[in-house]
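Excluded from the complex is one protein chain; the other protein chains are retained at their positions.
Showing subunit A:
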Amino acid sequence: MPIDKSDPNPNQSKASKFRWGELEEDDNLDFLLPPKEVIGPDENGIKKVIEYKFNDEGNKVKITTTTRVRKLAKARLNKRALERRNWEKFGDAVREDVGSRLTMVSTEEIILERPRTPGTKAEELKVPGDSLAQLSKGGAVLMVCRTCGKKGDHWTSKCPYKDLAAPVETFVDKPVASEASVSASGSGKGAYVPPSMRAGAERTAGSDMRRRNDENSVRVTNLSEDTREPDLLELFRPFGAVTRVYVAMDQKTGTSRGFGFVNFVNREDAQRAINKLNGYGYDNLILRVEWATPRAN
């Protein structure tokens, strides 16, 4: 099985063969090929055969063939066993077709699958489990398997059903509420806790930022394709101070997706706008204006 074919002098014209390595050689020797070279097999059973030949264009080509030599497990053959080796076939084995292929070597490499990486001990795994188990005495069951959802029975890594779970699921890290509370309470070491979740952090800043977008937000749907943000601003401006106007655009086509959001400073203004503009004919369509429902989370 040729793995590596390398041509030491590709596209080399016959006229300019002044390579430093060949300066001292007689030109005639160029037509002789170096002898075949066999390296190995080494302790891993890797054998290298280096051959040289001329290809169709007359260039010298070095062919390195790397093969792995494998010793088949040998049955310990004693004299009687060797005798049995030459026994006549009998029964159904006599009339066996050559093509019946009763005995096949597996095309698949089967390995002895280790339950955990060699060198680690099961005891080491238990240590974090114990400390968490002590925490769980406080109340809620902490031991929740993310694979099968069982509580208090086993950890995710020990789940007997983990083979069944789709491989993707094991990577999706759904934070379990109770787990989050543990990390928030600051057990000291271990899992990373975002700054906003740390003890003493200002809780309000982050949540307020999100709220500004959500509060007094009015959703406008059934907009015509030509409507742009300035048009919406013009439309809603008379009802009060507007902080944000947004029209959803399709990223691929660059056209309006037919809905948008308008945020007001005052809730009363927003309510008036809804009352007035819901069902209002704008461009060639009838608008639908309502409170934007805040996101579930």
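Just so we're on the same page, a contact is a pair of C-beta atoms (placed from the backbone, for glycine too) under 8 Å apart; a residue touches a chain by one contact, two chains touch by 3 or more; residues count from 1.
Going forward, contacts and distances are computed from a predicted model.
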*One chain of this complex is missing from the view, so tell me which of "Exosome complex exonuclease RRP44", "Eukaryotic translation initiation factor 3 subunit I", "Mitochondrial 37S ribosomal protein MRPS16" or "EKC/KEOPS complex subunit BUD32" is its UniProt name.*
"Eukaryotic translation initiation factor 3 subunit I"
_Hidden-chain contact residue, picked from the options A:Pro35, A:Gly58, A:Pro115 or A:Pro195_ = A:Pro115
*Residue, one of A:Pro35, A:Gly58 or A:Gly91, that touches the chain absent here*: A:Gly91
*Name, in rising order, the residues on subunit A that touch the hidden chain in the full complex.*
72-78, 80-81, 84-85, 87-94, 96, 101-115, 118-119, 122, 160-161, 163-164
